[in-house]
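Note that one protein chain of the assembly has been removed; the remaining protein chains are unaltered in position.
Read from first to last, the chains carry the letters A and B; within each, the first residue is number 1.
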Amino acid sequence: MNQEAQDTAISRRHKVFSALRIWAIARNTFTQLVRMKVFYFMLIFSALIIGANLLFLSFTFEQELKILKDVSFGAMSLFASIFAIVGTALLIPKDIEDRTLYTILTKPVPRIEYLLGKLMGILLLLAVSILLMSLLFFTVLYIRQHGILTEKIASFPRQVSDAQIALFREDIFSRGLQPELLLGVLAVFLKAAVAAAVALFVSTFASSTLFTIIVSLVVYFIGHAQSLALDYYFAEGEMPSAAQRFFAGLIGVVFPNFQLFNVTDGLTAGEVVSASLMARLVGLTAFYLTIYSLVSWLIFAKKEL
Amino acid sequence: MNIPHRIALFFSGRWLPVCLILAVAGFLRIPVERDMETEFKDQGFRDWSPGLSSRDQLTQAAFVGALGGFRSLVASVYHLKAHNAFVKKNWGEVERLRTVTASLQPKFWSYWDLAVWDMAWNAFGYYRGEAERHGDDFEGWRIENIVMPTYLQKGIDFAKRGLEWLPDDYRLLKVIADIYDQKMGNPEKSAEWYLKASRKPDAPSYVYRAYAHQLTFCQGMEEEAYRVNKDLYRNSGEITLTLLRDLERLEEDIVRRAASNMSYEELRAAALAEGAGYLEMASLGTYLLEVSKDLPAAIDIYGKVAVHPGAPSFYRRKLAFVMLKDPKQTGRAYQMLKALALRDPASLRREDIKEIARLESRLGIPKAERLKP
Partner (left out) sequence: MANASPPAVLIEGLTKIFRLPFRKEEVVAVDDLSLEVGAGEVYGLIGPNGSGKSTTMKVLLGLIAPSAGKASIFGLDSADTASRGSVGFLPENPYFYKYLTGSETLAFYGKLCGLSGKQIRRRSEELLELVDLTSARDRRLGGYSKGMLQRIGLAQALVGDPRLVVLDEPTAGVDPAGSRKIRDLVLELKRRGITVILSSHLLEQVQEVCDEVGIIFNGRLVREGKLDDLIAIEDQSEIVLQNASPQLLERIGALVDEEDGAQMLRCGNPRTTLERLFLKAISEGSSQEGEDH
């Protein structure tokens, strides 16, 4: 009797900040996106990289592996960025439009927790979908590099010695499934995470999904040219006019630098990126997420719903 | 009147702190980002900033894509287009597309190499066919003397531009040497570039050997050529057929010159001195063989050369062929050749095998004992 009374009596002590609530919102967001059948995109992705694989067999293996990597990383980056922007833009304005937000915010949920939960849900979706894509990508790459090795051995006119096979293997595999590709995958995720944070910020003051998407996309594209604007700002030699410099500097300050996250372009050309640089890229992403969450909260905390 | 008021209202609310935070964050991150950017550049990344030249050649969409993290993919697409142009033998288009591809990912060696190959081999080869088809008319002359060399030069130019991005890539140096060797027949230039290539850290040993080989064709560089080839013979641990042939040719040259420039006494004194080298002996042998026609003495001295510890194996073949000139020694010469064929086939030449077969039938060697080809 007493036991039951204790069970039904719900603690009214309110927690100012609760990771569990954020997690509940994040999981809900993730579930929502999954049930919107976003993962059907995997079919398109598979078709793309398998298509890339079948189409370009006639080239040198180096080219063939490069095209496979290009198409995979390109599609990955594209899907991740689209998910980040469109996913975020769909969720928060939709919650407001449908007034679902009323039912959430009239529970003891601080608004910052709602924002963090949504962002985390999107990040979760990004992580899972990028993981799935890279898994498929790596599998195809693995199969392909072994296929190329077999073809190469078979096409060799003479009997091949073990040493020679080892040489071929080294030559082919060094352009195939290498651990550095994981850094590329990480960079794709980091870039999408920043894009999601931007979209989150935009959606806190935008009045519609479409507006959020358009503004976020504009930020995304200008963000890729941000470093060019800064180059212009810091340019030595012939000085641009003060107004031009001010404008260039403004672009540099306002827009995030998305170009910095394009590690995959170099990786596919066989370049290496240091671990310390990647670590700083992670740190920079965390900084962006913090700043955008903060300003999103400032706007959203006082928003009239 | 109303609008400034409205703007003031806007900023006095929550937007003022937001703008402040964004600005402060911008000032905090920009130095870090610039720093990271230069480090990326130092590591060879972010190698591409859309210089006007390539922007001119890119369509708008490709340009945006190149900026938007799809540079590698765009490069691949241009590569495919270049390949299509190659199939259509549209060489101007090939050149343009190869330029775009290579400038999109200039750190990717393969794009430069393909460009060189398309110019100096594919286009060049195509125009050689055209020149032959035209025969001796003006067009044929024009193609052969103007168009074809242009494409070779284009190939070399591509390689040199690639070297600006990849200064340590031996392959681009080597491909220039290849063009001078295979397409222009310029052993001096070819040797020069092979030597440059061979100095790069991961150049395989055959690049230096190619340098040694080219040197043997350079007029007036015989000494250098001999020094390099001899050094390779002694120290490289890998004696290839080319090296042997080159060395044989070079030593024959030296020996022949010595035999024609020195007197018998001088030659004899040098050959019979304590610790005389095999070259001195071979010089004397050549003199005996060709000037004084003293076959037995020649056989004698060549016998010494053949067993000299420093002498390359081709002197044993030489000995056998000198002995063949003496009808009495045919049997022994045959045995020597046969032993060489079995133990050291690299020191023989293709036509030597036929010679052995001829000897076998002349000497009436039973079928079972004959050398199997």
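The rule is simple: contacts are C-beta pairs under 8 Å (C-beta built on N, C-alpha and C of every residue); 3 or more make two chains touch, one makes a residue touch a chain.
Model, not experiment: these values are computed from the prediction.
All shown chains touched by the missing chain in the whole complex, by label: A. When the missing chain is restored to the complex, the residue among A:Met36, A:Leu131 or A:Val272 that touches it is A:Met36. From the options A:Gly74, A:Pro110, A:Gly184 or A:Pro256, the residue with contact to the unseen chain in the full assembly is A:Pro110. Even with one chain removed from view, subunit A keeps its contact list with that chain: residues 7-12, 14-16, 18, 20-21, 24-25, 28, 31-32, 35-36, 98-100, 102-110, 302, 304-305.
Keep in mind that, in the parts below, only the chains that are shown with their structure count from here on.
Contact residues on subunit A toward subunit B in their complex (touch as defined above): 56, 59-60, 62-63, 66-67, 69-71, 73-74, 77-78, 191, 221, 224-225, 227-228, 230-231, 234, 252-254, 257-266, 268-274, 277, 280-281, 284, 287-288, 291, 294-295, 298-299, 301-302. Contacts from subunit B toward subunit A in the complex involve residues 13-15, 17-18, 21-23, 25-30, 32-34, 36-37, 39-40, 43-49, 64, 67-73, 75-76, 79-80, 83, 105, 107-110.
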